[in-house]
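Apart from one protein chain that is not included, each protein chain of the complex appears where it belongs.
For chain A:
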Amino acid sequence: MAQQTPVADSAVGVRDPRLIVTAKSPSGLASAVVRRLRGGELGPAPVLIGLVLICVVFQSLNANFLSPQNLSNLALQIVAPGLMSCGVIMVLLLGEIDLSVGSVSGVSGAVLAVLAVNQGLPEIAAIALAVVSGVVIGVLQGTVFAKIGVPAFVVTLAGLIGWQGMQLYLLGSDGTVNVPYTGAIAYLTQTFFVPVIGWTIAGIAVALYLVLNILGERRRAAAGLPAKSLIEIAVRTVFLAVPVFGSVAVLNLWKGVPLSFLIFVGFVVAFDLMLRKTRYGRMVFAVGGSAEAARRAGINVDFVRISVFALASTLAAVGGIMAVSRAFAISQSTGSGDVLMLAIAAAVIGGTSLFGGRGSAYSALLGGLVLGAITSGLYLLQMDSSVRFMITAAVLLIAVILDAVSRRSRKTHARG
């Protein structure tokens, strides 16, 4: 009988002498991180490095890049594409693609503006109906994909054209609908919180993270399972607290924390928790890893697929609402052009794999920040969209290459 090493009972957590346990001290933590990177588990490392590089380059070219005003604008600017990315991530986790998110955001924006302005519905009701339009579109596309078996690529390609046509139809001959500067729609983007609220929210978030982590690891230790040390939790909390408090500080130097950015971050956190902590999230990862295995395990694969496409379109609709709110208007070009590419690129740049089964909701935030920073920096340098398109394409290509290379590296290091 081979490899029958008895389970070590001396130290809690040592299941097998072959397992290298390093995460006991700060230097051990660092070496564990290095090992993971070598194995192709890049995580957020490339995008964080990229973000720092972008900031250094643009700041040296234009001193206004890191000014509170510009960063506050950046926070507002990434909300709409970031929300769409958040939905795209769900679809990418299944190993599928949704090409319709840009058009869906446009058509939902049109539904919103037409109902609120032309039909005179209360703005809150119009917002709700615009979200519902996204749900309906997503269920429709998801059903055609999951039940009939048309490749998602083609279904959503039809959506890309079809929903844009619907948007143009809704907007009619004028082609533009302006929304009032006062009202729920404008309020979404025009609200900034006073500093104390920003600090409170940040403090509560970090404290919750710390407390829940300590309690969780205590429970693991009590159950005799390997648990993270207090040092590791402290290091992780610091890594969370620095960017959280830093961004609150910077945003407070301008108008305060914007409501729309908070909504975006709220969606990202909620989706992250859903993906990691609920049965539904586990099902999404399982279907993305192996649909056949998921089916045999009794998971309703069709339901997962339809619901994921519904979520993607719903978030696209929310993104469209935010875009209308920020521009005070919907036009024929809202949601067209590079919006779709940016949403997908942000997800991939943030570290969500195109091959399915790997990624996290935080990709939307990180990837959105990278693309937003590039756009904002190039605006400051007064370069036009020709340069922006080329640079965005290059960044996307780098991200996809990293994805493919790290996937190969994971295969050779047997990390799936």
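The criterion applied here is as follows: a contact is a pair of C-beta atoms (placed from the backbone, for glycine too) under 8 Å apart; a residue touches a chain by one contact, two chains touch by 3 or more; residues count from 1.
In this text, contacts and distances are computed from a predicted model.
Chemist: According to its UniProt record, what is the protein name of the omitted chain, chosen from "ABC transporter ATP-binding protein", "Ferredoxin", "Formate dehydrogenase major subunit" or "Acyl carrier protein"?
Modeler: This omitted chain is identified in its UniProt record as "ABC transporter ATP-binding protein".
Chemist: Quick one: which of A:Gly224, A:Pro243 or A:Gly266 touches the chain that's been left out?
Modeler: Selected residue, touching the omitted chain: A:Gly224.
Chemist: Return the single residue from A:Leu262, A:Ala294 or A:Leu378 that touches the missing chain.
Modeler: A:Ala294
Chemist: Identify the residues of chain A touching the omitted chain, counting contacts across the whole complex.
Modeler: Where chain A meets the chain not shown: residues 1-7, 15-16, 18-19, 216, 219-220, 223-226, 277-279, 282-283, 285-286, 288-290, 292-294, 296-299, 357-358, 410-411, 413-416.
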